[in-house]
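Every protein chain but one is kept in place in this view of the complex.
Right after this comes subunit A.
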Amino acid sequence: MPTVSVKRDLLFRALGRTYTDEEFDELCFEFGLELDEITSEKEIISKEQGNEKAEGASDVVLYKIDVPANRYDLLCLEGLVRGLQVFKERIKAPVYKRVTPNGEIQKLIITEETARIRPYAVAAVLRNIKFTKDRYDSFIELQEKLHQNICRKRALVAIGTHDLDTLSGPFTYTAKRPSDIKFKPLNKTKEYTACELMNIYKTDNQLKHYLHIIENKPLFPVIYDSNGVVLSMPPIINGNHSKITVNTRNVFIECTGTDFTKAKIVLDVIVTMFSEYCENPFTVEAAEVVFPNGKSYTFPELAYRKEIVRADLINKKVGIRETPENIAKLLTRMHLKSEVIGDGNQIEIEIPPTRADVIHACDIVEDAAIAYGYNNIQMALPKTYTIANQFPLNKLTELLRYDMAAAGFTEALTFALCSQEDIADKLGLDISATKAVHISNPKTAEFQVARTTLLPGLLKTIAANRKMPLPLKLFEISDIVVKDSSRDVGARNYRHLCAVYYNKNPGFEIIHGLLDRIMQLLNVPPGEKKGGYVIKASEGHL
């Protein structure tokens, strides 16, 4: 779950009232958020680096709020406040508009070189925006959160924000050889080539995680303005020239990536959240993006989608009995502006660009239920009448378990994953003869294979308990895994029973006796006759 850190007092000021911690926790619970932690910068540093390093750090109270992974509109203070205010019916959801500028529209031209490395780009402009330190910090933080979540650590989409007044369009998004890219990156004092930067950032704790996305590729993505100024080298770093500060008034936003849909969603999220601070609130200036095939698109999309859902469907799915008008009110509180239409039973819902998570009527049903309050719904028992059946293998397992314990053996529970040695070398077998299933990239040797026999697990258990009073009598009835090409996945489980006797004497007759007892319980007679059992020596190994 993504966590958003907001200054409590800033949050309360924006909400227009204060809450006690308990009241706010309750509000979060209702809405589907979780107030995970109440802390401060000082506390955080203190916990991570000790009290001395924390001296002088801010003790402004921070709320750490867990947000559902699909709600990109709640990843910053602005979005949280807007969501909560609409939920509490204190404000109406804003209407986001894309406007065409009076003068030249900003253009971003994509060349065909990007096709093999990072083909998609979208862009937009936030015109006449007013930042304060807090708003600026929030703006940067939101980009980071989006990068970590929907952008899949910048691999799918990377965001670049620039001071438009330091640049001059049209902009070109292309890909060049690393040695041919030279610019002064963010917060550095001289120019470097891309090759040098890739080296420098190897030791940068933040950026080193993204290098692999373009490393070793023949061409690196890069965005220039008409004067050859580098805006950014996505997804690694922006140029210092177009750096945004608290005083920036006009912001050019570009998102590049490998997933077109996500790039569009990300752009929509950023501009809807922060256009609040534009001179013309909630308006975003359009930008044009021209693709290599000549097709041109205007962004941001800021699409509003309409869906029509029957009121009785919502009532039926949730288990409530609200009037269509009430349901429309509930949905409007969830940022889904709704009104009753048609025969009085249909509800037309307007899905705003901030709710890209709503893709089916069931998403609308959930929002109606949340606004109604889950804990207000009346509980009922399904009238589904069924006769229960046990899975035969499990039924047999349960019966045998009790009888094994009655026979004086103690049940163990061991891991299904182990090392290759455990199931091969240590048992005198070659690993290829075991038909074991192998795991790719195991973190340790303990996760190399899935067990093909229960014996190693029990032996390890005995080894760990060998100081206990003797004898140790252990058993386990559980699954092993082997390859099997007759199954759809190519492997299957078998249910095995394993018992071990550990004492100063080996006690073969004890295990033999246990086996006889098990066969007795299973009604399998001893003897060579059909349906009977015999014991034979195996060839030197297990």
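In this section, contacts are C-beta pairs under 8 Å (C-beta built on N, C-alpha and C of every residue); 3 or more make two chains touch, one makes a residue touch a chain; residues count from 1.
By definition in this document, contacts and distances are computed from a predicted model.
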Chain excluded from display, named as in UniProt, from "UDP-arabinopyranose mutase", "Phenylalanine--tRNA ligase alpha subunit", "ER membrane protein complex subunit 1" or "Cleavage and polyadenylation specificity factor subunit 3-II": "Phenylalanine--tRNA ligase alpha subunit"
Chain not shown: contacting residue from A:Arg8, A:Lys64, A:Lys88 or A:Arg152: A:Arg152
Residue of A:Val60, A:Ile341 or A:Leu393 in touch with the missing chain, whole complex considered: A:Leu393
Among A:Asn227, A:Ser485 or A:Ser538, residue touching the chain not depicted: A:Ser485
Contact footprint on subunit A, counting only the chain that is left out: 1, 29, 31-32, 34, 68-71, 152, 156, 259, 261-262, 305, 316-320, 359-363, 365-366, 369-370, 374-375, 377-391, 393-394, 398, 401-402, 404-413, 415-417, 437-443, 447, 450, 473, 475, 479, 481, 483, 485, 487-493, 495
